[in-house]
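Down below is the structure, laid out as structure tokens.
A single protein chain has been omitted from the complex, and every remaining protein chain is retained in its original position.
Chain lettering (A, B and C) follows the sequence in which the chains are written, and residue indices restart at 1 in each chain.
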Amino acid sequence: MSKRYFILGAVLIIVAFGLVLLPDSVNKDQVPPEKLLKEIMSQSRYISPDLVASRMIDEDPSIFLVDVRSAEEYSTYSLPGALNIPLENLLDNEWKPYLEQTGVDVVLISNDNLYAEQAWVLCTRSGYKNIYVLKGGLNQWFADIMQPQMPAPTEPAEAFDLYTFRKGASKYFGGGSDDQMVTSNKSESLPVIQRTKKSAAAGGC
Amino acid sequence: MGPLIPLHIIPETWNHVIAVLLGMAFGFIMESSGFSSSRKIVGLFYGYDFTVLRVFFTATVVTAIGLYYFSYMGWIDMSFVYIHPTYLTAAIVGGLIMGLGFVSGGYCPGTSLIGAAIGRIDGIVFTTGLMIGIFLFSEAFPVLEGIYEGTGMFDGDFLGYITITEYFNISPHLFIFGFTVVAVAAFYFTNLIRKRVKPVNY
Amino acid sequence: MDNKNDHSKTYFNPYFGGVMLGLILLATFYITGRGLGASGAAKSTVVAAVDRVAPKHAEESTYYSKFISDDLHPMNTWLVFEAIGVLAGAFLSGAIAGRLKIKTEHNPKITRRRRLVFALIGGILFGVGSQIARGCTSGAALSGAAVLSLGGFITMMAIFGSAYGFAYFFRKLWT
Partner (left out) sequence: MIELTKTRRLTVATIVFVLIILVGLITFRRPDHKYTITSQEMLTIVNAPDNFIQLNDINNSALVLVDLRQAYDFNKGTIGDAINIPVSDILDKEVINMLIDWQKKSKTVVIFSDNLQSASAPWMLWRQMGYDNIKLLSGGFCKYISSRSGNEGATGDNMTEKPALDYGEFIKNASGGQEVVTPNSTIQISPIKRTKKSAAAGGC
């Protein structure tokens, strides 16, 4: 009789051990590749510097800036209120609560948007919701917000509203009053007005 | 397919019918395993009858293994399964009081119902006492609200609906395997203990 | 005593009971996404009683008002239906095994009255404890531990630990 119990005990332990052998810890509670691809193609992850600037000026509590550049670059300059999570330790547990906040838009910032994009892919794969990438990164931020270009007179009215908004924002972010501003209106580079409407596909050179 | 009702695979209206059916199966198996006799239950603490330990551990192990296999196979989505919340002090203090009630009363809320169902008067008395206890708690709630809600002095007690494997950051599969080995070892040793303890006839 | 054989002859093998209970609990999680329970049914009864007897008091008290909602009767909870099922299932199993008998099961060395008094005290303690820990042995400990909930394990260890600790003081009651 006790021989039967040894067999049953052994069966139970083998079934439990089988659980340990299940190979798939890499994909456990990760967003599967097909869904990640849909997210990548949706391009809805980009948020324009103007939108971020206006929300920061209104002290919108539902926006949270994360600077994925290295600590040393972060120390030279970063946007006010940005938390520095260098890309290497993006997935450390220490930063997990900041990235998976519910109801808050987390905006990833880097010089351009390559590092931010890479961070975004890994965050989306781990299943964090509402993670955004600052379109064009700090380069775009400085080109648009800190040095707003005077639109040509033929531009439509919104271009002028945008321009005045950007001048205000530039003052707000310490870009100095407009008279001091370097108005390097390089003739050959046409003023690229960042359309605030989210463009469907981020193609083109 | 996940938990059928939360994912609306089975309409919500069936919830109570299923509750009765599962309750019947639960009651039937528990009574047949001997959970209606308080002296058989308390045998666990005095070493003469380890039925409670065997049934309890086997059920926990079988369910845990089943759940995590189902989760791996995609049959159940664990994020929809209700995980008992963790209030540290409440769990400990409540557990200690319940342990005292267990060894003095001889029953627990489930088994007292089962005992009452087959005519045990002490089961009925225990259930009445249970209701009195709940009434006392509810009246004294303003005093005990701190422990219950994990606020005030007990702030930070509420660790959320987390599992032990998330808290200690170990793989659940490994934990279940360890738990199974401990359970089987416990079955073996309790068998030895029972042989040495003076048998009690009930 | 002959009824010892009568009793044990008809009980299930505890491991068989455990495996079947495990499968039932697994089915419960699979179908409803929640575990089994027991003290919740008693709580709903108490809430319903207090709501009927003193509705105003029930509204004001912070604890009762948690379980009183104007569209659902307090007794209309999952656990109450499950408890009804438990009573029916246990009755059926008792009937099949021939254990239906109105009696008080107590250690021959103590009187019937003493057993009932301790059953009452045990019940009261369990009532208070189960509300503090938000669950009893089958709700918090069994269903909690089955999904590896931290609270479930703590409650389970606390219940069995303290029961073992106090067992010495109640040994006259049982052995």
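Methods note: a contact is a pair of C-beta atoms (placed from the backbone, for glycine too) under 8 Å apart; a residue touches a chain by one contact, two chains touch by 3 or more.
Source: prediction; values computed, not measured.
*Asks:* Could you run through the displayed chains and say which ones the absent chain touches?
*Replies:* Among the chains that are shown, those touched by the missing chain are A, B, C.
*Asks:* Looking beyond the chains shown, say which of B:22, B:52, B:83 or B:164 touches the absent one.
*Replies:* Per the contact definition at the top, the residue touching the missing chain is B:83.
*Asks:* Just to verify: which one of C:39, C:93 or C:162 makes contact with the chain not shown?
*Replies:* The one listed residue touching the chain not shown is C:39.
*Asks:* In the full complex, which bits of subunit B touch the chain not displayed? Write them out.
*Replies:* So the residues of subunit B touching the unseen chain are 3, 5-6, 34, 49, 62, 65-66, 69-70, 73-75, 79-85, 158-162, 194.
*Asks:* For subunit A, which residues reach the chain that was dropped from this view?
*Replies:* 1, 4-5, 8, 11-12, 15, 18, 24, 26-27, 30, 32-34, 36-37, 40-41, 64, 69, 71, 73-84, 87-88, 90-91, 97-98, 100-102, 110-115, 117-118, 120-122, 125-126, 137-139, 142-143, 146, 174-176, 180-181, 201-205
*Asks:* On subunit C, what residues meet the omitted chain?
*Replies:* 5, 8-9, 11-16, 19-20, 22-23, 32-40, 79, 130, 134-136, 138-140, 143
Heads up, the rule we're going with is that only the chains that are shown with their structure count from here on.
*Asks:* Drawing the touching chains as a network, do you get a line, a ring, a star, a complete graph or other?
*Replies:* Shape = line; chains linked end to end, path left open.
*Asks:* Based on mean C-alpha positions, I'd like to know which chain lies farthest from subunit A.
*Replies:* Farthest chain from subunit A, going by C-alpha centroids: C.
*Asks:* What's the distance between the Cα centroids of subunit A and subunit C, rounded to whole Å?
*Replies:* 51
*Asks:* So what's the Cα centroid distance for subunit B and subunit C, whole Å?
*Replies:* Computed from C-alpha means, the inter-chain centre distance equals 9 Å.
*Asks:* So which bits of subunit C are touching at least two other chains?
*Replies:* Touching at least two other chains: 15.
*Asks:* Where in subunit A do residues touch two or more of the other chains?
*Replies:* In subunit A, the residues touching two or more other chains are 5.
*Asks:* Show which residues of subunit A lie in contact with subunit B when the two form their complex.
*Replies:* Where subunit A meets subunit B, its residues are 5, 9, 12-13, 15-17, 19-20, 22, 24-25, 93.
*Asks:* Give every residue of subunit C touching subunit B within the complex, in rising order.
*Replies:* Spelled out, the residues of subunit C in touch with subunit B are 1, 4, 7, 10-12, 14-36, 38-39, 41-43, 45-47, 49-50, 61-64, 78-79, 81-94, 96-97, 99-107, 115-116, 118-167, 170-171, 173-175.
*Asks:* Which stretch or stretches of subunit B touch subunit A in the complex?
*Replies:* Per the stated touch rule, the residues are 61, 65, 68-69, 72, 169, 171, 173-174, 176-177, 179-181, 183-184, 187-188.
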